[in-house]
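Dropping a structure here in structure tokens format, bear with me for questions.
Left out: one protein chain. Kept in place: all the others.
Just so it is clear, A, B, C and D label the chains in written order, and each chain counts residues from 1 on its own.
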Amino acid sequence: MLINCVAYQEGKKLCDISVEAISDYLALPNCFVWVALADPQPGELATMKEEFGLHELAVEDALRGNQRPKIEEYGDSLFAVVRMVELNGDELVLGELDVFVGPNYVLSARNNATKGFLGVRARAEREPHLLTMGSAFVLYAVMDAVVDRYFPVVDMLESELEKIEDRIFTEGSQSRDNIERLYELKRKVMQLRHAVVPLIDQVGKLYGGRVPPGFEHTQEYFRDIHDHLYRIQSTLDTMRDTIATAIQVHLSMVAIEAGEVNKRLAAWAAIFAVLTAFAGIYGMNFEFMPELKWRFGYPVAIIAMASVCGYLYYRFKKSGWL
Amino acid sequence: MLINCVAYQEGKKLCDISVEAISDYLALPNCFVWVALADPQPGELATMKEEFGLHELAVEDALRGNQRPKIEEYGDSLFAVVRMVELNGDELVLGELDVFVGPNYVLSARNNATKGFLGVRARAEREPHLLTMGSAFVLYAVMDAVVDRYFPVVDMLESELEKIEDRIFTEGSQSRDNIERLYELKRKVMQLRHAVVPLIDQVGKLYGGRVPPGFEHTQEYFRDIHDHLYRIQSTLDTMRDTIATAIQVHLSMVAIEAGEVNKRLAAWAAIFAVLTAFAGIYGMNFEFMPELKWRFGYPVAIIAMASVCGYLYYRFKKSGWL
Amino acid sequence: MLINCVAYQEGKKLCDISVEAISDYLALPNCFVWVALADPQPGELATMKEEFGLHELAVEDALRGNQRPKIEEYGDSLFAVVRMVELNGDELVLGELDVFVGPNYVLSARNNATKGFLGVRARAEREPHLLTMGSAFVLYAVMDAVVDRYFPVVDMLESELEKIEDRIFTEGSQSRDNIERLYELKRKVMQLRHAVVPLIDQVGKLYGGRVPPGFEHTQEYFRDIHDHLYRIQSTLDTMRDTIATAIQVHLSMVAIEAGEVNKRLAAWAAIFAVLTAFAGIYGMNFEFMPELKWRFGYPVAIIAMASVCGYLYYRFKKSGWL
Amino acid sequence: MLINCVAYQEGKKLCDISVEAISDYLALPNCFVWVALADPQPGELATMKEEFGLHELAVEDALRGNQRPKIEEYGDSLFAVVRMVELNGDELVLGELDVFVGPNYVLSARNNATKGFLGVRARAEREPHLLTMGSAFVLYAVMDAVVDRYFPVVDMLESELEKIEDRIFTEGSQSRDNIERLYELKRKVMQLRHAVVPLIDQVGKLYGGRVPPGFEHTQEYFRDIHDHLYRIQSTLDTMRDTIATAIQVHLSMVAIEAGEVNKRLAAWAAIFAVLTAFAGIYGMNFEFMPELKWRFGYPVAIIAMASVCGYLYYRFKKSGWL
Partner (left out) sequence: MLINCVAYQEGKKLCDISVEAISDYLALPNCFVWVALADPQPGELATMKEEFGLHELAVEDALRGNQRPKIEEYGDSLFAVVRMVELNGDELVLGELDVFVGPNYVLSARNNATKGFLGVRARAEREPHLLTMGSAFVLYAVMDAVVDRYFPVVDMLESELEKIEDRIFTEGSQSRDNIERLYELKRKVMQLRHAVVPLIDQVGKLYGGRVPPGFEHTQEYFRDIHDHLYRIQSTLDTMRDTIATAIQVHLSMVAIEAGEVNKRLAAWAAIFAVLTAFAGIYGMNFEFMPELKWRFGYPVAIIAMASVCGYLYYRFKKSGWL
């Protein structure tokens, strides 16, 4: 689906143009065309391929989707794939943004993502001095928007982790739920990590050392993106590590609780075993058991049994078993 | 076994030729020969060695089989080993494809693999503009086919992992089977990883920086393969990590279940211990136990015992032990 | 909040100056201005941006805060972010110090940190021969102060770890508290690590090989900082590793203790089971049980029961179960 | 002990020579001397040092033994240390092969290894066209033999691992033996790994990029060795990883089995507790317990007890506890 198709000259918007007119505008000096597609059909991409002269392998990748994040040079043009991550309730929805960048055009195609880049375009159009940097700056603006949308996802994951941590240490660790939620959280962290980590290296190609032609003046901007990605990665790595520790700790808590239950079981078992043994002895049928004949044999026995059990109870209580 | 032996000139098939005629066609300009063998015998390889002037060490490796994936240069020719992975029911079958690539020939020899490359050849012949790139493009086409066949295997492994995950969290974790299947799955992941990971570095030699002569125009194609391999690797690494976590989680689930069983055991043990102790006390043979003489001693005792046990049951139920 | 704003010439303090006068002093030869802000407001940073011609992205980073430690070049000026770590009771408080360094100015802005750099400035002013190295030396002095403040935090974490270790091995491992404190300690170690590790690479840009202009004569000083950071990192890595081991060890201790409790439980259960079984047998109502009629049947039975139980007790004691 | 000492010229054996004659033959053009020692005495090495002008540090290393595998250049000569690994029953026997390689000599000294290199020498002498490559080829031939002898050791370790795996999953996991064998196996894997891994880097010095003089024509041969070592390393790394997983899995299996034992114990305990409680109740001495007077009280009670226990048995059986 075509979202919009606009021509810019010297940082200023010329006009919305039709797809057929693209090639005319590409021929103008200091002019570039920025086309945005959403969930493009093969036919649309084929048209674009012709208009912009896109490389076959790049278009194939865009069609197949589910690529790992990357920035590839094809001659004097660039093909960038970044993963878009959106929250749908608790679930992560992974979309993909494919951007084709040439000296005088930018074609962005997002897949499986609800949120577009209209705000990015509007902001860029308000800052013509930046837009004069051309298609490289547009790539920056779009990628920056995508990366900025990672942060709330990271925050959500972090607060989820904190919730689980609290539950592990306060509500008792007996819950199967904790461990399942940790497992699930780890899965999400890994998903996000797969969106972020490969991109770090790739963005590194756009600043410092040799950069593709046209990206000479945007280096500081891409370094900024690189920096954000790096920060996200280190947060995710820490979370991954922390989740692993939390799983281990959870196991320890289960074992500790099991140990406590065991002790309590042992203590009560001991008390009742004593009671039962006493009762058993006075239940024996020997003819000559003098205490059975005593007037106060029964109350004395009961008191003795209660005392022993009481003493055991006191001892177990003191040593923390009960 | 010779599958076929064809001469191509300027991207077009000349004709099927006999093994003996190979050297004649190698002498023609802009011509290359593409020979495909399956499970080659030492004799066949010896013939080929002579026809194409293959390097002794490369032929030896091809004969011995079971090499790690690699791409080696011998003078102006290349020797590539890639692992073919096929599914036989649940099991992975590891085959090997050895490709000898010279300026004007390609000799591919597959071992222990049922699926050949006839489709690859047919497709290549339909695109003469690509086939004019010569033997380098043929190597790409064949490797691309091999790598593409990894994907369904990865998918199978992923869905197996999902099945096990579901079982861990839903059916109870008591099953030995889960852990055995996780172990088995890990083994398969490692097998596939051994096919994929060494190849990544090796393919890296065929694009960017210095490439072997004849591979100048296929760089973007090999980068594409590299990219696919990289994606598979990262999927496999995540699976490996997830399996390790799943094993740990499984252990936690076992411990949690054991704890629950323990508690239930403890609760019932407590209830019956109380019952038995009561009964024991009234079974004592003291002569002066007034309650034994009472008309309603027995029903009162039964009711008392039932009440105490009922109260315990209620308490245990409430605290989640039963 | 402006802390101070001073002009220096040839290593010596000229005078405190007003913010408006900054540009005048920047024009003097061999003169540099050192401005210190605390928790700067957007307005203050905007003024400074104008006075010193700071780069937009750098100022944005300083405003947003919560950056990862880094040292970035913007043309002939430098933007450094370091994390300040202070202790508030047991908690780590993470602050941030942003330093803008130009050929003839230093602007430092600290956020969320109680301790300033007045001492650093005083010491620097007492050593004019060092201060003649200009703004590069000031950056060193400030960073050195920040890094030096990491050491007491590391010491605190180490002594906390030692305390927990002692408790694991001496007081018994049953405490949930140990594991929670280990988990908490790990979190703090990771926090400090995030302040230290990225800085190591970044400081590496300021000595050896190519350094930014103006930093030629301070290389040995920054190497010294690098060295301190490296030492902290290796300490933290060891702690992280040790904590992981301690968690595992703790689990082992819990298991060992559970095993001991189990054994003791088993031993006592055995003793009372024997007693109860004996008593049960003599409580049977068979008419012809000759021992029940014996004069000394009862005492003999009691002695026999006591002997068997005593023997069991002795055996269990000897084998360490009791 | 001197094994043999032979002079070669242009790839052909001249004759066996005495140690004293070595220096004469070293002076001949296109001639090299190949000396093999086994468990050399200090005196022998001292003689060799003089004859060949070996470097002091290299000789010292050879005397001290127990070096890590390495290939060091001393001027225009080379000193190589490789570990020989032999099987003695189940145990690995670690020997060492020290090779001194100069432009016109090879001195090999093996220590603590039963198997020599006579076969290698014989094979080399049968292929004079290879032996003309001189001492570099001899080093290759000897190292190749050593590395080839690693493979059966790896196979043995792999089949040992498979045996243990089978036992873990089939015979029940209760055996202490499994875990001890895994531990032992890991030790062996690490031993072999220490022989292999350092050598990989070192062999890398002998092909690609800059190689020592005299090794220009043997590069493909050393790449072949490198390849074999790499394959062994990746097998060993997988084994190491698998053993770690197996230990974890074993622990899970122990926990699962313990859980099952626990359940069975709980089930039987419940059945007998019910029985005992019933019996206890009818053993109470109340005077007015009408059922005790009934004609069929006893059989009815027995039948009731049997029914309840039978029902419990059925329930437990169904839920898999028994």
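The definition used in the following text is that a residue touches a chain if its C-beta (ideal position, glycine included) is under 8 Å from a C-beta of that chain, and two chains touch if they have at least 3 such contacts.
As the structure is a computational prediction, the values presented were derived from the model and not from experiment.
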item: Neighbouring displayed chains - absent chain, whole complex; value: C, D
item: Sole contact to the chain not displayed, among A:40, A:95, A:283 or A:297; value: A:283
item: Contact with the hidden chain (one of C:38, C:211, C:274 or C:302); value: C:274
item: Residue numbers in subunit D that touch the chain omitted from display; value: 55, 57, 61, 67-68, 70, 72, 74, 174, 176, 179-180, 182-183, 186-187, 190, 194, 198, 244, 247-248, 250-251, 254-255, 257-258, 261-262, 264-265, 268-269, 272-273, 275-276, 278-280, 282-285, 289, 291-298, 301-302, 305
item: Residues from subunit C at the interface with the omitted partner, ascending; value: 165, 169, 220-221, 223-224, 227, 230-231, 234, 238, 241-242, 245-246, 248-249, 251-253, 255-256, 258-260, 262-263, 265-266, 269-270, 273-274, 276-277, 280-281, 283-289, 320
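Convention: only the chains that are shown with their structure count from here on.
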Omitting subunit A while every other chain stays put - resulting connected groups: B, D | C
item: Subunit B on subunit C, rotation in degrees - Cα superposition, rounded to nearest 5; value: 145
item: Where subunit B and subunit D are represented by their mean Cα positions, the distance between them in whole Å; value: 25
item: Inter-chain centre distance, subunit C versus subunit D - centres from mean C-alpha coordinates, in Å; value: 40
item: Residues of subunit A whose C-beta touches two or more other chains; value: 248, 251, 255, 258, 262, 265, 269, 273, 276, 280, 283-285, 289
item: Chain-level touch network, classified as line, ring, star, complete or other; value: line
item: Full enumeration of touching chain pairs; value: A-B, A-C, B-D
